[in-house]
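The other protein chains are all here in position, but one chain of the complex has been omitted.
Labels run A, B and C following the written order; every chain starts at residue 1.
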Amino acid sequence: MEKAMSRSHKEGGVLGLFDDPVRLLEAVRKLRSRGLTEFEVFSPYAVEGIEKAQGLKRSLIPFVTLVFASLGCTLGFYFQYWTSVIDWPLNVGGKPYNSWPAFVPVMFELTVLAGGLATFGALLLFARLPNTSRSALDPSITRDRFAILVSGMNPEDASNLLTTIGAREVRAIVPRGWF
Amino acid sequence: MAEILITGGKSAADLDADVARPVERFPTRIWWVCFLAALAAFGLGALLATDMFQRGLGVLGLNITNGWGVFIVNFVFWVGIGHAGTLISAILYLFRQRWRTGINRTAEAMTIFAVMTALLFPVIHTGRPWYAIFWLIPYPNERSLWVNFRSPLIWDVFAVGTYFTISLVFWFTGLIPDLASLRDRAKHPVRKAVYTVLSLGWRGSSRNWLHYETAYLILAGLSTPLVLSVHSVVSFDFAVSSVPGWHTTIFPPYFVAGAIFSGFAMVVTLLVITREVFGLKDYITLDHLEKMNKILLATGMMVGYAYACEFFIAWYSGNPIERFALTNRAFGPYAWAYWIMVACNVAVPQIFWFKRARRNLALMFLVSLLVNIGMWFERFVIVVTSLHRDFLPSSWRYYVPTFYDWGITLGSFGWFFIWFLLFVRFLPVIAMSEVKAVIAEENGEGHVAVA
Amino acid sequence: MLRRNATHAINKGFLMNEKAKFKDHVETRESVSGLTQNRQHRQHWRGIEDLESKTTCDERVTEFDQSPFDWIRDSTEMARREFLTIMGAGVAMATFGCARRPVHKIIPYVIKPEEVTPGIANWYATTCGGCSAACGALVKTREGRPIKVEGNPKHPLNRGALCARGQASIFDLYDPDRLKAPLAGSRTGKRRQTSWAEADQAIQTRFKELAAKKARVRVLSGRSGPASRRLVSEFLSTFSDGEQIEYEPLFDDEIVEARRLCFGHPSIPRYRFDRADLVISLGADFLGTWLSPVEFARDWVGGRKLPNAPNALNGPNALPVKTTMTKLISFEPTLTITGSNADERFAIRPGDELKVALALAHEVVKSAGIRSSSSFAKNKAIVNLLPGYTPASVAKEIGIANGDLAIKRFASSLVRSSGRSLIIGGGPQSQTSNSLALQIAINLLNSLLGNEGVTIESDAGTGFADRKVGFSAVSKLIAEMDAGSVDALIVHGANPVYTIPRLFEDALKKVPFVIVMSEYENETSRHADYVLATPHPLESWGDAEPRPGIRSIQQPVIAPMHSTRAFEDSILLWTEVRRPKGSSWYDYLRSFWKNDVFRSDREWLWEETLRTGVFQSTPARAKRVEFRNSALDRLGPYARTENSGLVFSAYAKVSILDGRGANNVLLQELPEPTTAITWDNSLNIAPSLAKKLGVAENDVLELSIPHHVVELPVHIQPGLHPSVVSAALGYGRRSVGKAGDSTGVDLYPFMTVKGSARFYSGQTVRLRKTGKIYRLASTQWHTVAEKRPIINDITLAQYRKNPAASIHTEPELRPARPGQKLPTLWPEHVYQGQRWGMTIDLNSCIGCGSCVIACQVENNVPAVGRELVRNSREMHWLRIDRYFSGVPERPDVLFQPMLCQHCDLAPCEPVCPVLASVHNDEGLNLQVYNRCVGTRYCENNCPYKVRRFNFFDYWKSYKTTMNLAWNPDVTVRSRGVMEKCTFCQHRIKGAQDQAKDNGKVKNGKGYVEDGAMKTACEQTCPTDAIVFGDLNDPNSRVSKLSRDPRAFRVLELQNTQPSITYLTKVRNKDDAHG
Partner (left out) sequence: MHGAHPENGVSLKFHAKLLIALVITGTAGFAAFGDRKFVVPSASNQGYAPEQPIPFSHRLMAGNDRIPCLYCHTGADKSRHAGIPPMNVCMNCHQVVKADSPYIQKLKQLYNEKKTIEWVRVHELPDFVYFSHKRHVLKGVSCETCHGDVARMDRVEQVAPLTMGWCLDCHRGKTAPPEVLSRVYPNQQNPRGPVASTQCDTCHQ
């Protein structure tokens, strides 16, 4: 495996194309049952259940969001408090320096802002985006077809395997780009 | 599921073709006509605005009693329009309303452009915009001065700013997979290059879909309270003040309802046009539109309730000045505006009790237009009639917008449509990846994730 | 702020495109710095010392460092800012970022005058030139520029106060439309600049010839000072037949004539309102425009101040406190501020005053109240005269509902307060064919009641006996001119062609040689051979004798700005009498005062007078004057006159007066107290009449009498007699300047001449609709308070029962005891040290508007022009709201000065996003102009609507000399900025600064003693209605007053906790007085 790993970031392999999500799911289950881990699944839209079949863990994004949102909230309040109580307290219409009720709207907005941006950031991070030097493995994938990429196996075995699990079409992918 | 959301037995491939068509071929004549018209309108507005900057706000109809006028009306109006989009995409998404998929992209786009339009007005309505654009933002400066966080205007800056940013992120996140499909369809190298960059190199691997779905869900979750907060904050501009007719606690819900109302009306207007012009009848179906009309009916009655409630509260408060303000609204010098508002917002939508009306394109187009007009006048009534006769009778005045007010208002519509037309020209007007899921399911290809 | 060219500019609209504007700035800068160059040689202050020893003064240079031209830098700044707006922020950053500050020069003095320290003001005492009342004035100068005229506290007439005209007079000094050099003209109105030498040459040769042959030379002037009169008479004595005639269009000839007839002493007596318990005014607007308004208002209000109300505010001249109120009853044709302040007012037709007076006399005589000793009791003439004038018949005729009862009531009150009452009449609105008779009747009444010598004092002097004053004299002159027997006419300080239309103009054409000496081109100067530019009163020497025993000095506070020469200097030059060569008018004046005023050689008297501005001596009072029955021959027995149709009543506005204020934008834009109309005169008609005629506000009507027709826009005015139409004089000037020309309609042509008398009112007029509309520029559209907690007025009876009556406000919102805290959700800010507040006594305020102008001049508040007032964009920081109550025929009028209330819980502050509006630690509500971005949210949220927004760059319309009028202590606001009353915060700072120097320091700040600092409005208020001071000091006048039972705050239910407290108005309606 170690070797495979080290090799695998050179993204070569054999691509099997499927026509509908049902067969794709079956195929994935078969691959897993054969103890194969080094394969990747592609689809034009999110296919329900695929992550289970593939055995992927839950995304970490929610935690990131939580952390940053609460940061935005607390810092948001502190900033307002600091400017209007500590740095330059001014008597504004007889209101107390720390008119915290008036600070709530901005606190809320900053919470959402921080949370939202963090979420997007986390998405980019975990999905390794942006990465424009990658090109589509097959143009039809983003249209209406589904695909499995098997890497770290010699091409013949891989293509045989894929055809046996029902791929309509099998192609070798030559590694390009800096991975 | 029982209901058919996509008609005409379209396949995912057809969908791509249909949606991508306007993007890939040279724009039609009608597009050019609309675009030039929008450009002209914006040109006029920009011209007048420039002149206004040179000479001063005196060119407007404002006076010492009516500190705010058409500009603020427009601001509230456009922010209101900007609500439907996020509402449709976020809230309906959370409620798993699958019919949203046909329309959410357009609605979100509209939101963004509406907010961009709205943002113009708070800046240009100030006496010294060249300072306002900086001094309204708390950044370290050589004057060691900060902003006043007690002012609703500062809340506005943050609320609308945040709303714009998050909506943009949300919208873009939704666009990524579709941009990828456009990229993979593209023949022309330039187009391919552009869409490659825009799609950030999306390939639709299941891992990415996993994160993507989570992120999208969270963003939807964040946008929902946000969208409700934005117009509440805008309503604070009035509710927090002491002006009779403004100073009332019903404003936040009242404004939000109004915003959804006007927003949906605008969405209907735009969808009717888009689906006709770009032949997307099978994806934006009458069922979609009927649902929209139902919401129009509901929200229309909400604002109707709000109008009534205002009067009740004024009477119940026993405050003579408050009472006068409301009486003056309905029967004072600006009664005409008030009754236009009531007619358009409360009376007209009632026709949607009838199914035939709900499914009649021409009719719903007309109604949605009237509702937009009515909602504009709602804001006019709130802003102007409350101000022009407030506490001291000695400073009661009358406010008449000038050519500059109207011209710049027209310009804002131009600005909005410029962006919208560019959007339909260069971006997929329908959330393809989501609709594909729906199609797949309707073609009975196993149980599939609900987009 | 803005001047006539300004109004111009505004009418044009600020339409220059950016480039043009840019250029404009550059030019302005150059032109103005050019101006400074000139100022090095002309515009500096010239002190007494210098006049003694004429050294170095001509080489003075005002220091540019703190020059009046601060705004120039501002302008370039603005230019770039506007530039920026176009370029759009992005580009502008670069542009702006690298733009170096423009280079500014500092021009030091060559030799700095001792008394001038740049940045510190000098004050000089002089006489106000606003009107002929001759109040004492103090002039504030900075670096040699007069910037403010204030009342002279030491002056016995106005005692520190000044009227609107006086306050605004500073703007006449800097008026760009003034004559800047002598003109030689052809009678056809053509003009050419000429030099003084040339002019003198021609004039002197002409006079030589005239002196040689038996020539008639006439000098026509306004009311002029004793020294000047003496000088002119000397000049005229060199001709075989020379006469000096004095003419003021609004002067009451009838009073002089009537007193000649009744007492054999032609004069204007001294009216002692301070001694009167009951005043009945038959048309005389003595609070606004009649004779000496400020003096009268001050005296009259002394008797109105209520026990707790402020008094003795002006130090030694304090008026005695009375536990009762002087009652004012007014019968007048049009609604003036006097009528508005009357406890009981009756709208009558002009001319009916006479019948009212005689009806009163009838009752007075009838009542047993007359002392049996009095010769009147069994006086044949009276007994023959009066019987017809029964209150019943008179009241019925003049159309006052149960007026007979009223008249009876008044008569008995008069009798009850015999010797303490005062009946007066006069002014244009009661100048009718009856007015001489009216004055006689008034004299009769006053004599009957024994008021002569008590509330009416006449001096033992000769009065006007040896002077040719008034229209009778002028009509004689006109006759002579018509006969072609006048060889030369010198006109100075008068504008007869305008004020005596047709008659004088025609006659003037027959005079071969006419010289007009004037500050402005005017209607008369069009017909002159020579128009000689005279300096403004602030530029020249002079004196005045407002009443016997008071001599007031007028000294220049700035050297003539233009090539002008004082009238007297010219006369001296032309007079062929042995006098030390080159001796100036100043020398003449000094010797005149030495010999005729001081009657001693003590030099210090002169110095002293120059410092105090006034010299007083006790005049010999006439012994008790006896009423001559012969005068009664002028009065006929009662005969009912059929008045059918509409009667015209002319009147004078407090602002424009007889038209002399016409070219002063501040005055033009001062809302008329009773109509709130600016920039025009209107045709005022009663609501009932409007209904009858079916006309609405702003409809243009054609108003015609047999010999003249005009068109005037209608203003529907409560308080008018249903068969009276009234309009103001002094408008429709034809050649005075950019602001004055073609504002309103000239009504002098309505003047009717009967024998040697002229009258403005009482003509029967015809009205015709024209279908045209003319939008009057009004500053208040709605005049009913709508029962809101804004104003309070109660009757004296109610007040006696409960001083706090009718204060509609939530008691729990008012601290019962000083220092008591109100319940609040939040901790309140505590103000250690001083905390500023103000009280305004509605019972004292007469709505004269002098505070409005004082505020404008003090704070660089612009006038914006008719068009912008129409758009409700007037800039007055301090406005006077007027509210009508009661029935439209007999409205109760209430004036309420409205300015920033400096609320503790100011609604304007929390809504400002950029902290431009905040509180300071003295309770002031600050407006930081340079931080303001102009969202106007504060304006919306201000319940009092006292904030003013700069819709345009008004300061740009200040051209050339106008820029010298700026007050350097107050920022000049640019466009897009909100502004408002600051409680004269710069004055507070000044006072604190002084206190610090004197070592009076409390917690790090200078401590300002109570009364040591006055706001501009408070300082000038003729009735001391406004009091400003420290609310934290329980013994200060202001905190005492704010605890007064009458105290209330406007819109208290809003709980804004204003720092301004108003005091309820009390009307002495019921009969109980004295």
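Methods note: a residue touches a chain if its C-beta (ideal position, glycine included) is under 8 Å from a C-beta of that chain, and two chains touch if they have at least 3 such contacts.
Keep in mind it's a predicted model, so treat the numbers as computed, not measured.
Participant: List the displayed chains that the omitted chain touches in the full complex.
Facilitator: Even though it is not drawn, that chain still touches A, B, C.
Participant: From the list C:986, C:1043 or C:1069, which touches the chain that is not on show?
Facilitator: Of the candidates C:986, C:1043 or C:1069, C:986 is in touch with the missing chain.
Participant: One chain is left out of this view; which of B:25, B:96 or B:143 touches it in the full complex?
Facilitator: With B:25, B:96 or B:143 as choices, the missing chain is touched by B:143.
Participant: From the list C:105, C:380, C:754 or C:787, pick the residue that touches the absent chain.
Facilitator: Only one listed residue reaches the unshown chain, and that is C:105.
Participant: Which of C:753, C:804, C:928 or C:1053 sits in contact with the chain that's absent?
Facilitator: Residue touching the chain left out of view: C:928.
Participant: Tell me which of C:215, C:970 or C:1016 is the one touching the absent chain.
Facilitator: Of all options in C:215, C:970 or C:1016, contact with the hidden chain holds for C:970.
Participant: Write the list of subunit C residues that the hidden chain touches.
Facilitator: Counting over the whole complex, subunit C touches the hidden chain at residues 40, 58-59, 61, 63, 65-66, 70-71, 73-74, 77, 93, 96-101, 103-112, 117-120, 918, 920-921, 924, 926, 928-931, 969-972, 982, 985-986, 989, 993, 996, 1004.
Participant: Just checking the interface: what residues of subunit A touch the absent partner chain?
Facilitator: Output for subunit A: 5, 8-9, 11, 13, 38-40, 57, 88, 121, 124-126, 128, 131, 134, 149, 151-152, 179.
Participant: Pick out the residues on subunit B that sit against the missing chain.
Facilitator: Output for subunit B: 134, 139-145, 203, 205, 207-208.
Quick note on the criterion: only the chains that are shown with their structure count from here on.
Participant: Taking each chain's centre as its mean C-alpha position, how far apart are subunit B and subunit C in Å?
Facilitator: That gives a centre separation of 57 Å.
Participant: From the C-alpha centre of subunit A to that of subunit C, how far is it in Å?
Facilitator: 81
Participant: Which parts of subunit B, given as residue numbers and ranges, touch two or more other chains?
Facilitator: Correct list: 145-148, 150, 154.
Participant: Among the residues of subunit A, which are close enough to touch at least two other chains?
Facilitator: 92-93, 95, 99, 102
Participant: Which of the residues in subunit C end up touching subunit A in this complex?
Facilitator: 826-829, 903-910, 912, 915, 918-921, 1057
Participant: For a test of understanding, state which residues of subunit A touch subunit B in their complex under the given definition.
Facilitator: Interface residues on subunit A, with respect to subunit B: 20-22, 25, 40-51, 54, 56, 58-59, 61-62, 65, 69, 79-80, 83-84, 87-88, 92-93, 95, 99, 102-103, 105-106, 108-110, 112-113, 115-117, 119-120, 122-124, 126-137, 139-144.
Participant: Under the definition above, what is the set of subunit B residues touching subunit A in their complex?
Facilitator: 11-13, 16, 138, 144-150, 154-155, 158-159, 161-162, 165-166, 169-170, 173, 176-177, 180-181, 183-185, 196-197, 200-215, 218-219, 222-223, 225-226, 229, 233, 236, 433-434, 436-437, 440, 445-451
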